[in-house]
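With one protein chain held back, the other chains of the complex are shown just where they sit.
Labels A and B are assigned to the chains in the order they are written; within every chain, residues are numbered from 1.
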Amino acid sequence: MIIQIENLHHTYMEGTPFETKVLHGVNLEVKEGELVAIIGPTRSGKSTLVQYMNALFLPKTGRVVIDGHDTSKKTVDVRKVRQTVGLVFQYPEHQLFQETVGKDVAFGPKVCGIPKEEIDDRVSEALDAVGLEPKVFKNRYIFALSGGQKRRAAIAGVLALQPKVMVFDDPTAGLDPKGREEILGTIRRVHEKQGLTVILVSNNLEDVARMAKRVVVLSEGKVVLEGSPHEVFSKVEVMRQIGLGLLQTVEIMSRLKERGFNVPLDSLDADETARRIFEYKQAMKGGSAGGAV
Amino acid sequence: MELSKDITLGQYVPRDSVIHKLDPRVKIILWMVLVTALFFIRTYTGYLVFFIFLMGVIHLAQIPILYALRGLRPAIPFIVVLFIIQLLFSGSLYADSTNVLFEWSFIRITAEAVRTYSLTICRVILLFFSVTLLTLATSLVGLTDGMESLMSVGRPIGVPANELAMVMVIALRFVPTLVEELERIMKAQMARGAEVETGNFIQRTKQRIPILIPLLMNTFQRAEELIIAMEARCYRGGKGRTKRKTLRLGILDYQAIAVTILFLVVFFSLTKYVIPASW
Partner (left out) sequence: MIRVENVGFAYNATSPNPIRALEGVSLQINKGEFVAIVGHNGSGKSTLAKHFNALLLPTEGDVWIDGINTKDKKSVWDIRQKVGMVFQNPDNQLVATVVEDDVAFGPENLGIPSEEIQRRTEEAMALMRLTEVRDKAPHMLSGGQKQRVAIAGILAMRSDYVVMDEPTSVLDPLGRLEVMESIRVLRREGITVILITHFMHEAIEADQVVVMDGGRMVMSGSPREVFAQADKLRSLSLDVPLVTQVAARLARMGLDIPPNVLSVEELMEYL
């Protein structure tokens, strides 16, 4: 278990008139090498939860253990935790501050005291991983990059720390289809080629359906659903009730079902949806044909 | 890490209280009167009475007193340092004092200095407190509407009341957004291994660069987008602009004025004739 969260509570602005409970006893375990997605409506506590994985918050109630480091203990080495878990915030391109891509990617390793020769290698590797050819992009000025490229450069800045776990907070927000594909491709490469554990927090259900092996649904600070994408997305009632809405494919299936087509709800993409509808049609035909004989 | 937690200054606590209901212009003027009055107090007792009065007002505004006091916390170190420095280096101002409490080399602490600076500290605290009080119980909208209305008195002599108010509104509107953004950038850099607030002065300044540069860039970006959005909504300065709300005084406002005047009259009569000047 690389991440272990037990009974985690969090209160925002504790002790002020603006006090709000954000997390109410969250339990979550992530195995090494998994690709887990966390979804939930606005203010469900997703962003707060991921900050515990990076020791930006330390638990007051409950326990968070990251690769053996218990962050609820006073003796915890916060830097170790941050080197284990790389956290990519929403709109990470907003954190770029150096003039060139290479310098910005090198920032993390540099402050962590990595020797100079190794930093160079790490920068090249990280740029490679996000699909920015190091030879071309290392010396390029940040302001000369497109929106999607800036975001990938920022992701490289986190990858260069060589963490075991990468957490992405809404990585495709605001990008066009092309930009989105590039980011998702990067995440997939990091997961499959480098074997990193990936936690994908997303507002885009389509992205999650395509990427995740396991989905965790948060609502009002609690885990309300957990399972494979097929299991989770087919829970139409819960998804509607917590205000997340449905995956487009599931929406199609559930509308068909409402009109008396007895198709399974759990389809994640166009291919699967078409296949299931086709199979249903064949079965119906077979059934009615058989009945006629 | 939560930056917004200890900042009470400028935080509005919505309540349905008498204080909240007052006309913002009345609140601003009464507040200015009280703040001016602060500068005429020369006794500890005076500050104490004044403090109790402000507490009463906070209570009336249904704001938890502890929360109101919390805002003082970040200011305490500054106040203490200020007090000590003043005390240590002001000996020469009281050269002919007979009440020397401590003397060593150029340092000379006199009873008069202690009293003067203690009173100054009391004044600073109360000043801070009254500003907090005004902002905790007056919505930003109220404040800016009130300011605009008061400033428009100066319009004939060329005071751009509307524009000034607009600047204030936008500044206030973006404070929470920028605080959130600052928090996010700080966290993002910390997640990359950056240390915040350690080491000596030069190191600390260097540590702030990764935070300040993005913050500045994003603020420019926001400003640019905001200007476009405002122009798209036909904003062209204060000229020809009308307001949705017109402010009117009510009974409550007159009562508040009366109570404040009464308090000040009684208060200064007491300090002049009853309370000894040395208390």
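Simple rule for what comes next: a contact is a pair of C-beta atoms (placed from the backbone, for glycine too) under 8 Å apart; a residue touches a chain by one contact, two chains touch by 3 or more.
None of the values given here were measured: they were computed from a predicted structure.
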- [ ] Would you write out the residues of chain B that touch the absent chain, in ascending order?
- [x] 14, 139-141, 144, 169-170, 172-173, 176-177, 180, 221-222, 225-226, 228-236, 240-246
Task: Interface with the undisplayed chain - residues on chain A - done: 41-43, 146-148, 173-179, 203-205, 243-245, 248-249, 251-252, 255-256, 259, 261, 270-271, 273-275, 277-278, 281
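Just so it is clear, only the chains that are shown with their structure count from here on.
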Task: Distance between chain centroids, defined by C-alpha means - chain A, chain B (Å) - done: 42
TODO: Give every residue of chain A touching chain B within the complex, in rising order.
DONE: 12-18, 51, 54, 56-57, 79, 82-83, 86-87, 89-90, 92, 94-97, 107-109, 111-112, 157-158, 161
TODO: Show which residues of chain B lie in contact with chain A when the two form their complex.
DONE: 1-2, 4-5, 11, 13, 63-64, 67, 70, 181, 184-185, 187-195, 209-210, 213-214, 217-218
